[in-house]
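The complex is shown incomplete by one protein chain, all other protein chains being positioned as in the whole.
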Amino acid sequence: MISITNLILVFLFGSLISYLLTKANKVLGSIFNFLLTAYALYFLWNIEVGRSEKLFNIFSNVQGSLTVTNLGKFFSLVSFLVLAFVAFFVIDWIRFKPRSYAAFNAFYLLMAGGSLGVFFANDLITLYVFWEIAVLASFLIIPMGDESSKKAAVTYAVMSALGSYMYLFAAFSILNRYGVISFKEVSINLLNEASIGYKWFVILFIAAAGIVKSGIFPLHTWLRKAYGGSPDAFTAAFSGQLSKLGSYVLAISLAVFPTVKMFSPLYQGVPTLNYILIWLGNISIILGTFMAIRQNDMKQLIAYSSVANGGYILVGLATLDSIGFAGGLFHVFNHAIISVMVFLSFAVVILRTGTSKIDEMGGLIWRMPMTFVTYLVGIISLAGIPPTSGFISKWMIFNTLVRHGMFVTAAIAFIGSVGSFLYVFRPLAGVFLGQLKKKHYDLKEASIIMLIPMLLMVALTVLLGVYPKPILDLIVSVETELGIKPLEHAGTIIKTPLGSWNTITVFIMFAVGFIIAFILYLLFPKAKKVELTNQYTGGEFLYNYDLYHYATGFYRFIERLYDKHPSFEKLYEMIGVFFKSIGDFVTGLIYKPSPSGYIFWISIVILILYWVRW
Amino acid sequence: MVYYISFILIGIGIYGILTQKNLFKFLVSLTIIDTAINIFIISLGYIEGKDVPIYSKYTPVANFVDPLPQALVLTAIVIGVGTLALGASLLVRVYEKYETLEVEEIAVKEARK
Amino acid sequence: MRRVFALLISLGLILFFVNSLSILPEYGNVELSKVSNAYINKSVNGNNEKVKFGESKDLEDGAANVVTSIVVDYRSFDTLGEVTVLFTSALGVGLILHGFKRKTYGRLPNFILRVSVGILLPLILLFGVYVFVHGHLTPGGGFPGGTIIAAGILLLYLSNEEFDLSKTSKFVESYAGSLYIVVGLVGLAIGGVFLINFLPTGVVGDLFSAGIVPIVYILIGFKVGAELSGVIADLYREG
Amino acid sequence: MTIATIFVGILMIISAIYAIEAKKMLDSFISLSLLSLLSVFLFVIMKAPDVAITEASVGAGLTTAVLILALRRIGGDEE
Partner (left out) sequence: MTALLIAIPLLTAFLFVPFKEKAKFILPIIVLINIVLLFNLSINSVEAMGGWKAPFGIVLVLDSASFYTLLVVNIIFLIISLIPQITENGFSILLLILLASTNGLILTGDIFNSFVFLEITAAAAYIIASLKKNYYGAYKYLIVGSIAGGFYLLGAIYSYVGTGSLNFADISLNLNSSFLPFVSLMLFIGLAVETKILPLAGWVPDVYASGSPLTPAILGTGVTFTMMYLLGRIFITIFNGYFLDVLYIFGLLTLILAEIAAFRQEKLLKALAFSSIAQAGLVLSTISLNTYDAIKAGYFHLLNDATAKIILFVIAATVVGNFMKNKTAGISFSIASFSLIGFPIFAGFRSKLLILQSSFEKGDYLLPTVLLFSTIIEAAYLLKWNVRLWHNENEETKQIPWNIVLITLILALLIIFIGIFPDLYLKVSENITDGLMNYKAYVTTVLGGM
């Protein structure tokens, strides 16, 4: 067993090897990537908790170190599950990538190494260092996607910098105030801190990094463009793994720093600060859901859904209740594998059709049934329908909200859940169902290598939906470590004050229902298949099929809801324009066409300094 | 007294740079400021009733004004003329490039480029 | 409007300087600073006797002109820098104007000018040389001397369109400057200090006194003359 | 002496203003040269003959020469 430090170093230097290997042979390099991430997954599964390693001197008197915690282990397992599966998918996918494939693989490993460090960092600044490595690596990958990704990458980096610098500011202020930065000592100091304002500042600023990364409400706008534009296979890792870094930091700021003990409760044991964060999560749920509904680009659609799911995670974590926190953590896992399923199936579709616009496709179920199955199970889990694992986590979150009497919040979460049916159905109907277009007649199903990770994920989500014990065990260990009352469960039965829940029963019920439906499907006469061109209106033949494609304006009936909706994207654009105009102003102030201007400034500076100062 | 002269001359030079639009005028103003500073420095070394700081038949023993500012001014004058020559040659080139010496016209041509 | 603002700003600056009068000594009542005192009495390195014209000898610095002794001996390093500024700007004028084409007038210079230059030029040059050779005794020195020589050469340029001295002036400039540093380096070799006055200083007031001061001033004179005439040549040069 | 100084000073200020405000460049340069010469006078008053000589040759002579040569190179005074 090598040390974690060495593993991280292997990733960092492995990125160089990966670059050279991929340069020589695309497949070889990707296999290397997969082997490395798979080994890391194996390593993490076996890693013992409590192990600690010295890393480097940040300052002469401050030592950075790594420690394995249950929380970190849970998150890193989820991450590397995603990373390994995506890396396997990439083995075949990369063959179709015309340029900068070598750099893609190299940065992929760099990102993996960075996130490994994030999950095991024992102090604020070490975490920041690895965090920025991961951000940098992901920033470098994003612009390898389509045209819009160039701008998206910069937006992403700027937003991310905003969050991480707030984090850094808080970290330094802690270092300066207490002289320590390791999580344990900081939380002890924070417990004894007298100033409420300072505690607010610290928690909010540290959470800011997580809020940005997981796309929570005021800082979510980068997500649509970045997910929509980045390379297709990478989006899966981006949504499935990288945004979980954000959830990790949120978990740290809320649970590792014991917010419940630090602040007096406002309502039902939840402090005001957590309540605010819960509301941010709520807004994200609503916003993500409703904005997802009207997207025509399928990747951007699921990007908005990521915003909503980030909201669920935050709501779950912020309750700091035994079941709610467990639900949040479980949702981290669920959303990770859902992202992999959904985005990988999209990656296949885009690879084959060359577009990501929903209304340019249709009927792909006839050509790529396995991809369809992956997507279908993915969205079932996303919408939180049993027997998939997605149901369990959402149920746990709802349960907590109801139990705490947060009915508004619960209502919003329900609305979000219902809304998710609406949006996930759009790609389902527009891309996979309906009539196949002529230009797509000779499409092929994804290759075996691509299908393996997708189908394994499908199996995993159903399996864990029925038998969630392994994840629940991990979650219990995390909760024990953080001092939250651990979740009570017995393999397939989850106990809550509102009653218990047996996953096997539910599975059987659904299985029966499914069988009945299947029998009915067999019994009743089948629908007649028509070609897309086989339709006409008013006696005229259609020449522009796309216009009459039913995926065009799929939700036109609710489009009116969105008229003049306020958008933060517009706000941020306005801020950008504002900065540009300030830039113009400042440039005009400094840069003069004539030497007179410069002499003017010299005189003014003298006069101001002299008359103001003396 | 001489202080005021040099201060006013500095003021005039600054005023010239601030208001004039011809590139030559900047050099002229610069020279005025240089001269004014030189006068000011010399005046800081002047002592009433003392003599030129040179040992000679007329002043065999020391009864001199402060010689150091004079030495400094010697240096400053030469530096000033060096800068002026550089400025003049740059100005010739500017004229060749833009065919005008008016700052506004140059700015217009710069912007158009 | 612009003018009014400019006027206000200039007035403010003048006011700033006028305010500084409160800390400055009154005009004409300046005290000799300790440094100047030491320079005048030539007692930087310890010499308590009063300096007398034509009598004191073998002082630490032998120049009768105190300003010269400061410029070329006490603060000789400044002068080296000053020469370098001039050198740089001469070089710069050459570099900037390199390859510049000018429209020629094609007029012959004035007859009177041509004739009078022939008579005046030797006188001007002689005067220039006199000024820098006697720099340590009388007002003047390398800079004005060099400038006077340059003025003579300007006349030469004006009177003769074919005249070109740029090659020669480059060499003079180069070697006079180098020699200045070499003098300093010789000092370093002999006395262990850069630019030390290693020659005997003689009697105050003699032509052959003051050690390296006259030598340096002559070098400066040649250098300045060459540089300035180089500048003039560069600015004047046809085509 | 004071009166002479004031007189010279006023002349200098006038010539400085004229140097800045003159329409023709040549006038400006000549006025500048005059300013330099007047300052030479001040230097002499203030017992600084070295500076006076240098200013006379460098400031008054060379500066003007350089400026006029530059003016000549750009094709004379335009107006």
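General remarks:
Order as written gives the chain letters A, B, C and D; numbering starts at 1 within each chain.
FYI, contacts are C-beta pairs under 8 Å (C-beta built on N, C-alpha and C of every residue); 3 or more make two chains touch, one makes a residue touch a chain.
The shown structure was predicted, so the numbers you read here are calculated from the model rather than taken from an experiment.
Within the entire complex, contacts from the absent chain reach the displayed chains A, B, C. Set against the missing chain, the residues A:Y267, A:Y441 or A:Y598 yield one that touches it, A:Y598.
When the whole complex is considered, the residue among A:L83, A:L168, A:L219 or A:I412 that touches the unshown chain is A:L168.
Of the candidate positions A:K150, A:K357 or A:K469, contact with the hidden chain is made by A:K150.
Mapped onto subunit B, the interface with the missing chain covers residues 17, 23, 26, 30, 33-34, 37, 40-41, 44, 68-69, 72, 75-76, 79-80, 82-83, 86-87, 90-91, 93-94, 97-98, 106, 110.
Against the chain not shown here, subunit A presents residues 58-59, 99, 125, 128-130, 132-133, 136, 139, 143-144, 150, 153-154, 157-158, 161-162, 165-166, 168-169, 172-173, 175-176, 579-580, 582-584, 586-587, 589-592, 594-595, 597-599, 601-602, 604-606, 609-610, 613-614.
With the whole complex as reference, residues 20, 22-25, 30-31, 33-36, 38-39, 44-45, 73-78, 80-82, 84-85, 87-89, 91-92, 95-96, 98, 167, 170-171, 173-175, 177-178, 181-182, 184-185, 187-188, 191, 193-197 of subunit C touch the missing chain.
Criterion: only the chains that are shown with their structure count from here on.
One finds 74 Å separating the Cα centroids of subunit A and subunit C. Computed from the mean C-alpha positions, the centre of subunit B lies at a distance of 16 Å from the centre of subunit C.
Shown for subunit D are the residues in touch with two or more other chains, namely 48-51, 54, 58, 62, 66, 69-70, 73. Residue positions of subunit C touching 2 or more other chains: 9-10, 13, 65, 67, 139, 141, 143, 231, 235.
Every residue of subunit A that touches subunit C in the complex is listed here, in rising order: 600, 603-604, 606-607, 610-611. Remark: subunit B residues 1-2, 4-5, 8-9, 12-13, 15-16, 19-20, 22, 24-25, 27-29, 31-32, 35, 38-39, 42-43, 45-46, 50-54, 64-65, 70, 73-74, 77-78, 80-81, 84-85, 88-89, 91-92, 95-96, 101 touch subunit D in the complex. Interface residues of subunit C, counted against subunit D in their complex, comprise 65, 67-68, 102-103, 131, 139-141, 143-144, 147-148, 150-151, 154, 228, 231-232, 235-236.
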